[in-house]
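Here is the structure we will look at.
Note that one protein chain is taken out, while the other chains of the complex remain in position.
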Amino acid sequence: MDNKTTHQKAWFFVLPVVVLVAFNAIIPLMTVVNYSVQETFGDNVFFWEGVKWFEDVLNSDRFHASLLRQLMFTGIILAIEVPLGVAIALTMPKKGPWVSVCLVFMAMPLLIPWNVVGAMWNIFALPDIGLLGHAINGMGIEYNFTRQPFAAWFTTVLMDVWHWTSLVVLLAYAGLRSIPEDYYQAAKIDGAKPWAVFLHIQLPKLKRVLTIAILLRFMDSFMIYTEPFVLTGGGPGNSTTFLSIDLVKVALGQFDLGPAAAMSLIYFLIVLLVCWVFYTLMMKNEDQ
Amino acid sequence: MKKISAVPIIYILFLMLPIYWLVNMSFKTTNEILGTFSLWPQEFTVANYVKIFTDPTWYTGYFNSLTYVGLNTVISVTVALPAAYAFSRFRFLGDKHLFFWLLTNRMAPPAVFALPFFQLYSAIELFDTPLAVALAHCLFNIPLAVWILEGFMSGVPKELDETAYVDGYPFWRFFIRIFLPTIAAGIGVACFFAFMFSWVELLLAKTLTSVAAKPIAATMTRTASTAGYELGLLAAAGTLTIIPGAFVIYFVRNYIAKGFALGRV
Amino acid sequence: MSKITLKNLRHSYLSHPQRDEDWALKEMSVEWSDGGAYALLGPSGCGKTTLLNIISGLVTPTQGEVWFGDVEVSHLPADKRNIAQVFQFPVVYDTMTVFDNLAFPLRNRDVNETDIDWKVREIAAMLDLSETLMKRASGLTADGKQKISLGRGLVRSDVNAIMFDEPLTVIDPHLKWILRSKLKELHQQIGNTMIYVTHDQTEALTFADQVVVMQEGEVVQIGSPVELFERPQHTFVGHFIGSPGMNVLACELDQGQPVYGGATVETTGKVAVEDPTARLEIGIRPEFISFADDGIAVSVEKVSDAGRVNIVETRHGDDVIKLLVPDGGNVPSENAFLKFDPDHTQVYANDWMVS
Partner (left out) sequence: MTLALKNVVKRVGADTHIHDTSVELVTNQFNILLGTTLAGKTTLMQLMAGLEKPTSGEVWFDGKNVTGVPVQKRNVSYVHQQFINYPHFTVFENIASPLRVARISRGEIEQRVGRVAELLKLTPMLGRNPSELSGGQQQRTALARALVKDADVVLLDEPLANLDYKLREELRDELPKLFQDRECTVVYATTEPIEALLLGGYCATVHEGRITQFGETAKVYRRPFDLLTAQVFSDPPINIAEVTLSDGRFALNDQVGWATARANLTDGSYRMAVRPHFVTLEPSSDDAIKLEGQVLVAELSGSESVVHFEVDGLSWVSQSPGIHAIEVGKTTEFYLDKTQCLYFGENDQLMAA
């Protein structure tokens, strides 16, 4: 039974939140919408352009390329971070002093400013003076992420794995801890093998947290800007120019407000759409 | 002590390597960094740190960052508290839609909003103040705080509220004296996440500041581009930005797992 | 299936138990026959769950041995002991259907599918689960889920014993008795050894042939429901079983006969107590006291109407004595005297029955 009481005065409680968020969300969003349908040549003079910018962006090879790169990047990091995070969470101690130690160390990358993460990996991966670059080159593999697109991708992905896998670990760990001990005992008594325990007990109970983990990682990796920008500047060439980097280049670099705004909206809608689909699937699953 | 599996240890080592390298660099002289490859500083120096602590362009950046992060944390959590209470306790017109709308703001790419934000905060003459950044970060931190707090509050039985009203507590007195201490862990977790996301975000922080309120992280990028490769200095500044985060994690370490357990991030 | 023997069992959760209280389970030896229905009954913290976990292998006893038939299993892990357990909160595999849940233990043991199908359907029929076999287990109500937990034990033919750990905790009050009697019925049909842990007297007495009453880590009596009611071996049993519980009144002993309130209380047979400093008490259940024309003089303090009976609270000196008077029976307002039924009056020395 839903034991909430109906109380319209509750709106007063949420009013400050609504005002603050709306101020930050709606006004800028309106600005973007406004730009996206107009053309300007400076001096605050605008001309109505309709959906021209949207058509341009949707038909531009440049947008397609960065969207494709973005999708690839997000796909790769999800494919690595989620299974890796779950695997690490499964091997973490369940109690004792090690738990705190693990949690504190693992959470550290999450609290480093994103440009510092980029700078750190830049220094770490530099072919001559970086530990990683030095080590790879020392093994006889030629590696220079500022020149080789593949090396740049490799470094960017590795950096993201380093940066964000812990989030999946922490979520999965918390999910695992919420499984009552009885389930493990019952499985033992039923003679279940470790794989069956994972498949029939742990994974189903992790479903909810993993959905959240995937959703978050999808959103954040789709919006990624600072780390790759500081690390590679989007290069070499355009090889690591993801959507956000491209957008900022268009908007601030070239000051093409109209196309940038149209691109922003398309971008935002893609994120919203994917999240909405995900959210609905999640809710549907929970109802069952 | 119980035995610990090798996997987490290897993983932690992997996490610590780049950090170590950064710290390592920060204690080296520029000559050593550019001249030789060494696993630890050959000529140990704290000159980089001395520079940061004596040069106002560096340390004010540090203060600026802490100021807007602190401000944002306080604002986000303070306004989120009553809202989360409303969502956890009451049914009201449009509650579910409102909740979902709040969450969609967590999905807005900051890059999308960078320019309009610049214009908006210039228009209200808050540009280049810590308050501007603090308010802008509310965009994603308030929804987050509401989400986390709502989870914790729903775990407190409604009967506790009723008992307090029966005892004669007026609403606000109950809320502050009884309810907030009861969900202290949740407030801690919400503060942690608000702090975290405000501290790590740079795109908006950089866009909304120029000189007076420039965050430390922005100082770094500008140093890197204007003053050539002062890697040691950069590494020292980077190292210093890790410390507040490490500090905060240490304080909330026992709540992290619980905060995540609610599935509210 | 086999007999269960516990030899000189003792357990402490501390690494170096010193004092008496350090033992979660005090020394005990007991033998349970194959196919019996047993209950471990006691208040929370009495050690009954520790004992259950020792038998199922989730806890290794500090001292003593556990035997299943003629095999010592004290150091075998839970999965090697061939026991089944139903936990307080139902454990079902959410992703599977009811059928797959019931088949799970058999599939893990590589039983062929035809046998599995046959066995699962047989057990499902017994548990009234046939209708729901193809449904998702997660959609069932608490009692349905608890039946699945039980069913996973019943499908196996190699089970030495089935253990129940407070299995009715999450069941709706008005459905409890249905499941309670279902368990009893299943025991009679299947004939497995079953061990049932509970703090509820009705569950224990209804289910078990033999009830083990525990208090503070100690077994105070093992007996049939009738024995526990009529001849409690320990004052705790008298207090814990029955509502209201047994009256326990300090007494003296004169030539093997208890003396209470200056008068000799009749009992069957003489009482011999070796320890002269022992604390002596008589115990008599409210059911076995009646008003009489003479006997122990009391004042009537309170009469509570319990529908079927009246619970009368009387006072003799500092002692409160409760008795039951049938509905409509006469309760004197003045000059009341009590008579104890000699057949059901016991004498206790330091809480243990001596008569």
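We call the chains A, B and C, going by the order they appear; numbering starts again at 1 in every chain.
Please note the rule applied: a residue touches a chain if its C-beta (ideal position, glycine included) is under 8 Å from a C-beta of that chain, and two chains touch if they have at least 3 such contacts.
On a predicted model such as this, the values are computed, not experimentally measured, just so you know.
J.: Specify the residue from the set C:8, C:33, C:157 or C:202 that touches the hidden chain.
T.: Of these options, the touching residue for the absent chain is C:202.
J.: From the listed residues C:125, C:250, C:292 or C:306, report the one that touches the chain absent from this view.
T.: Per the contact definition at the top, the residue touching the missing chain is C:306.
J.: Considering the whole complex, not just the chains shown, which residues of subunit C touch the missing one?
T.: 43-44, 172-174, 177, 180-181, 184-185, 188, 199-202, 205-206, 224-226, 228-230, 239-245, 285, 287, 304-309, 311, 324, 327
J.: Since one chain has been left out of the picture, which residues of subunit B touch it in the full complex?
T.: The missing chain touches subunit B at positions 157, 159-160, 162-170, 173, 178, 181-182, 184.
We adopt the following convention: only the chains that are shown with their structure count from here on.
J.: Drop subunit A from the picture, leave everything else in place, and list the groups of chains that still touch each other.
T.: Once subunit A is set aside, the chains that still touch form these groups: B | C.
J.: Taking each chain's centre as the mean of its C-alpha atoms, give the chain farthest from subunit B.
T.: Of all the other chains, the one whose centre lies farthest from subunit B is C.
J.: Name the chain pair with more contacting C-beta pairs, choosing from A-C and A-B.
T.: A-B
J.: Just how far, in Å, is the C-alpha centre of subunit B from the one of subunit A?
T.: Taking the mean C-alpha position of each chain, the two centres sit 16 Å apart.
J.: Provide the residue numbers of subunit A that touch subunit B in the complex, in ascending order.
T.: Residue positions touching the partner: 2-11, 13-14, 16-18, 20-21, 23-25, 27-29, 31-32, 87-88, 91-93, 96-100, 102-116, 119-121, 123-124, 128-132, 134, 162, 165-167, 169-171, 173-175, 177-178, 208-209, 212, 216, 219, 222-223, 225-226, 230, 243-245, 247-248, 251-252, 257, 260, 264-265, 267-268, 271-272, 275, 279.
J.: In the complex of these two chains, what residues of subunit A are touching subunit C?
T.: Listed in rising order, the residues of subunit A that touch subunit C are 180, 182-183, 185-186, 188-193, 196, 200-201, 204-205, 288.
J.: Going by the contact rule at the top, pick out the subunit C residues touching subunit A in the complex.
T.: 56, 58, 77-79, 83-85, 87-89, 91, 93-96, 104-105, 108-109, 136, 138-139, 149, 152-153
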